[in-house]
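Missing here is one protein chain; the remaining ones are kept as they sit in the complex.
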Amino acid sequence: MELLLQQILSGLATGTIYACMALAVVMIYQAIGHLNFAQGEMATFSTFVAWQLLAWGVPYWAAFVLTIALSFVAGVLIERVVFRPLHGAPALSHIVVFIALLAIFNNGAGFIWDFTIKSFPSPFGQTTMFGSMLNAHQAGMIVCTLVMLVLLYLFFSRTRLGLAMRAAAANPESARLVGIRVGWMIALGWGLASAIGAVAGMLIAPIIFLEPNMMLGVLLYGFAGAVLGGLTSPVGAVVGGLVVGVVENLAGTYVPVVGSELKLTIALSLIILVLIFKPSGLFGRAVAKRV
Amino acid sequence: MTIERTTALVFLICALAVPAMISGFVTFQLTMLLIYAIAIMGLNLLTGFNGQFSLGHSAFYAIGAYTAAILMDQFGIGYIWTLPAAGLVCFAVGFLFGFPALRLEGTYLALATFGLAVATPQILKLTPLEHWTGGVQGVFVMKPNAPFGLPLTSDQWLYYLTLAAFVLLYVLAKNLVTSRTGRALLAIRENPIAAQSMGINVSLYKTLTFGVSAAYTGIAGALGAIVIQFVAPDSFGFMLSVTFLVGVVVGGIAWLPGAIIGAAFILFVPNFAEDISKGLSGAVYGIIMILLIYVMPSGAGGIVSSALRVLRSR
Partner (left out) sequence: MTALLSVKGLTASYGDGQVLSGVDFEVQRGGVTVLLGANGAGKTTTLRALCGMVRRSGDIVLDGAPIQNLSTEGVVRLGVAHVPDGRGTFAQLTVDENLQLGSITRRDRRGIGEDVERCFTYFPVLKERRGQQAGTLSGGEQQMLAVARALMLRPKLMLLDEPSFGLAPMIVKQIFAIFRTLSESTSVSMLIVEQNAALALELADHAYLLETGRVVFSGRPDDIRNDPTLRRSYLGY
């Protein structure tokens, strides 16, 4: 029983990371209707930037905030420079460009910081707590993510800019008709997604170690979470990410061999099952198809 | 039609003559080019002609390669026979994967196949399968010599074998896409609902296309295993799928001869990128991909077809 509880709690802790990645993916999906396959590599690159800042002696939280800010700006720039010309282009063009970005960030990170595994510090330490149910870093991950989610919720529900972003995502044509600069709202969505990814990367790096391919598997779980929650629902993405984290951990503990060796396959099966049996996810809206 | 016929003939003559003039290594490279071209042709049948995206063709390539390697290594079956075997196995797997894919469109299908590609190396490393797959170590394969005492090195023989497979598969694909079936595939790509209402069995065509596409890529995988003499899980990762997709886009959507151009691109551009900047080849490759999408979104096929139009209108 205690083992079960412990596994659920630590599943929730990693689930927060999947939730962040899912949220980042949904943020861009809502803005442009495509899945950002480069989200993971962007987050990894951000984490390397944080690592570099720390190596230069910047205090942890200063580096944390600075990395988020830089990632935000980079996200906005990527949209303005790379994706704006693609507006209205077919899905295949988008997929190829996402993949190209993936290659650029992956290789760029490997080129600048090389491919050896690096350890990344945790500001929370590793002491265990709650009767050895969780360690301090896992608890810190949960708290950080919760704080970020609350801030995002307030931004989208209480500020005019947040409202404008929601309007631009929901109905771009009407948004233009009330004077919203839809293109910039999309770019802001990219900035936020990139910043959220940076948080996820910096929080997961102390657990899985930093290297250029760090986030590929994490992104797959993020996709699974986003699909489970329904790609049109930010709340759903967070819940989906948490569920995926718990499922992954329980499978790893209780299902022999397959559970621990086929973690990515579990994510894959989850994605396919959800897409087949409930394509709109747990929280998403079904979209009618026009003929 | 004459321009195409002439080009095909010139290509074939050059392809037959070339091994006599080049070194073993270049022959090996050209063999790989033809292998990639087969895989790209397979993916193009699915994505280009039928409008189904796949980021998971590395999985079918892997299944083909492992089928060939295991048949030779464990069962001592002749390498020639592993090619149709790999094709059949991959057809079955692709056909089955095509069923869930039926429910998925565009980005969703890309996502599901992305998952397939990322998960494949892990499945290949699975402990219970280690007896056959060799786990992380992979499987070694003997290099076949030219049969019937032909005066060819084994590199040259494999080149001709691959060329024969390529020509055969190309002709089959060409006949497929110019037939009624091909028109049905295009109709499905353009508007599945309209196709359905015209009496085309959309589900059947889509799943069959998935199977055929997987079979092409699987045969390419089997040839790859024989030529490289080695299979290991990590050579069949997500990036391989990406490479095939890039080959399709560069060669041109729904244009079969583009497979050769696409294959040449994915084989030689990374080297070229490495010349520009050694450590940054992936990034240079990525930038080239982005520029391609901006400059020629319809690939080499688009350029050729507009050139032909200009020639004919004269």
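Note that the chains take the letters A and B in the order they are written out, and that residue 1 is the start of every chain.
The working rule: a residue touches a chain if its C-beta (ideal position, glycine included) is under 8 Å from a C-beta of that chain, and two chains touch if they have at least 3 such contacts.
Predicted, not measured: the structure shown is a model, and the values here were computed from it.
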Among the chains presented, those that the missing one touches: A
Contact residue for the chain not shown (choose from A:Arg80, A:Lys118 or A:Arg176): A:Arg176
Residue touching the undisplayed chain, where the options are A:Arg80, A:Lys118, A:Arg166 or A:Lys278: A:Arg166
Contact set of subunit A toward the excluded chain (per top definition): 160, 163-164, 166-167, 170-171, 173-182
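As a convention for this text, only the chains that are shown with their structure count from here on.
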CA centroid of subunit A to CA centroid of subunit B, Å: 32
Contact footprint of subunit B on subunit A as seen in their complex: 33-35, 37, 82, 85-86, 89-93, 95-97, 99-104, 106-108, 110-111, 216-217, 220, 223-224, 227, 257-258, 261-265, 267-268, 271-272, 275-276, 279, 289, 291
Interface residues, subunit B side, partner subunit A - complex: 47, 53, 55, 100, 103-104, 106-108, 110-112, 114-116, 118-119, 122-123, 125-128, 191, 193-194, 238-239, 242, 245-246, 249, 253, 279-283, 285-287, 289-290, 292-294, 297
